[in-house]
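First the structure, which I've put down as structure tokens, then a few questions once you've had a look.
Note that one protein chain is taken out, while the other chains of the complex remain in position.
After this line comes subunit A, so read on.
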Amino acid sequence: MTSSPLLQLDAISQRYARHSVVEQLSLSLQRGEIGCLLGSSGCGKTTVLRCIAGFEPLSGGRILIDGQLLADARLHTPAHKRQIGMVFQDYGLFPHLTVAGNVGFGLDALARDARAAQVARMLALVGLDGLAQRYPHELSGGQQQRVALARALAPQPRLLLLDEPFSNLDVSLRERLGQEVRDILKAAQATAILVTHDQHEAFAMADKVGVMEQGRIMQWDSPYNLYHQPANRMVADFIGQGVLLPGEVCADACIRIELGEACSLRPHGFAAGSRVEVLLRPDDVAHDDASPLRARVAARAFRGAEFLYTLALPSGQTVLSLAPSHHDHAIGEEIGVRLDAEHLVAFAI
């Protein structure tokens, strides 16, 4: 990994008429990485993207790419001079141009032959060779998406931005295309930032994910860490499922909760005897008929390969538990459970 990041956002802010859309937001992305801004609609994630692209001016902070200053409160490099590609939610294809015309749109500087070669290379990359002479309206949604991607990649931008790239596609197509787009971006050695409200999409595509709320990034980390080491309650709540259970610190790396003693490899940093809340994911609570600890089934959701049980502990606390689907228990039944956590996430009360 190179030491200096390709993209660096340095405490950027964006305000409209006293209303702050983005507030003191920082992140950095290494060359070749795919980043993702994840958040519910209205959290400011698209605005961040538009600031990077150059469609919105900054109210404060700095945007640097390759160490070069692109924008701050005074400087605004116009979008067309930034060499940053963008794929829009509605693709923004030009209806009056063929697929080849669309992909070659940003390649003016190249000679005719070089342009044709680059267009062909891009179409091959996204798997659309043979469709060069079609018009956008003759393509399916997924194909249009790939044309937009090829068009944005063709001038070899320093950075690629994708705004909710799959929101116009149906769910079955989304997952497949997400993987495909990731492969395409990696093959093109592109650095990219994607914006989405869909956690699965973010996890499937990105190396780094930032969870956003109210114009701020709550945590900028790998998907694995976001899930297993959420920095705060908001991230814990937004990412994945789980419940918070009260507990008492009993050792450097252990906390006692109703289900037993939860321990991790590293110390958690809380003083012994202090009261905390522990995050329990559904996969942290295992179903074990032999366990003396019993819990009553309060609700169940069949997911094919597994059941997601909502279990009521003797104290009345509920926890979630994932069990293989041959463990078929009715609501009201008492079953044995056991703590099976490798990561320990706790928050001070």
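Brief remarks follow.
Note that in this section contacts are C-beta pairs under 8 Å (C-beta built on N, C-alpha and C of every residue); 3 or more make two chains touch, one makes a residue touch a chain; residues count from 1.
Convention: contacts and distances are computed from a predicted model.
Choosing from "Iron(III) transport system permease protein", "Fe-S cluster assembly protein SufD", "Monovalent cation/H+ antiporter subunit A" or "YwgA family protein", the protein name stored in UniProt for the chain missing from the display reads "Iron(III) transport system permease protein". Only one residue in the set A:L9, A:L27, A:L64 or A:M86 touches the chain that does not appear here, and it is A:M86. Of the options A:S41, A:Q68, A:Q189 or A:S315, the residue whose C-beta touches the omitted chain is A:S41. Of the listed positions A:Y16, A:Y224 or A:F302, the one in contact with the omitted chain in the full complex is A:Y16.
Of the residues in subunit A, those that touch the hidden partner chain are 15-18, 21, 41-47, 50, 53-57, 59, 73-76, 78-86, 88-97, 105-106, 108, 148, 151-152, 155, 157, 161.
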